[in-house]
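Only one protein chain is missing; all other protein chains are in place.
Entry: subunit A
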Amino acid sequence: MNRVPNPLIEQMANELEPVRALRFRDGALLVGLAVIITVLGVELLDGIWRGIAAGEASPFFLIANGLLLVLGCASANSVIGMATPQVGNRHDGPGWAMAMAAVLPLAAFVTLLGHDHPVAALQDPYGLGCFASGMAASILTAGALILWLRRGAPVSPKLAGLHIGVAATALGSAAYGLACPIDTVSHLGLWHAAPVLAGAVIGMFALPPLLRW
């Protein structure tokens, strides 16, 4: 059967310019660079806690920041992959990483329950400062991930927004965590994990309009 030629095809073929395919590696480099600059910024503004290298940090400090780092990497990995759409792409990994990181606030609450004065233990003069610093340390990574997805073609903007929020705040909180010498369960489990929850909510509801194409 002869078809009527579509003028749009002719027009698009005439306008064709060579393009460089988006590579996962480029996205990973962009995000890695943003995290490195963030860590340098933390060192310049607050100074990384030297006690870490001296072995003074408690095991929970290393576990908490390690979990945040793994969560951030898992979510960032998903976001970078979302730039190149495929039917059948699955992003279950960050979900499990989020469940794993949820152990942090859970551990903090369980610890507080066993405390003689749980409300008094909640009063942490450095808590809000750490929360705000963790959020601020997320901005550059969030910007890099948004930029990457705007170049790409994310087909689930809400899910992409959620993962950007989680990735940026988990990496930001882990980066700022290097400067915070308070290594108690309640402080790390509440105030260093809280930015991730805030990032997830902000990402899911505020970012989709920026990611639609």
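Criterion: a contact is a pair of C-beta atoms (placed from the backbone, for glycine too) under 8 Å apart; a residue touches a chain by one contact, two chains touch by 3 or more; residues count from 1.
To be clear about the criterion, contacts and distances are computed from a predicted model.
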According to its UniProt entry, is the unseen chain "Gas vesicle protein", "Sigma-70 family RNA polymerase sigma factor", "Cobalamin (Vitamin B12)-binding domain protein" or "Imidazolonepropionase"? "Sigma-70 family RNA polymerase sigma factor"
Residues on subunit A that touch the omitted chain in the whole complex? 6, 8-10, 12-23, 83-89, 151-153, 155-156, 212-213
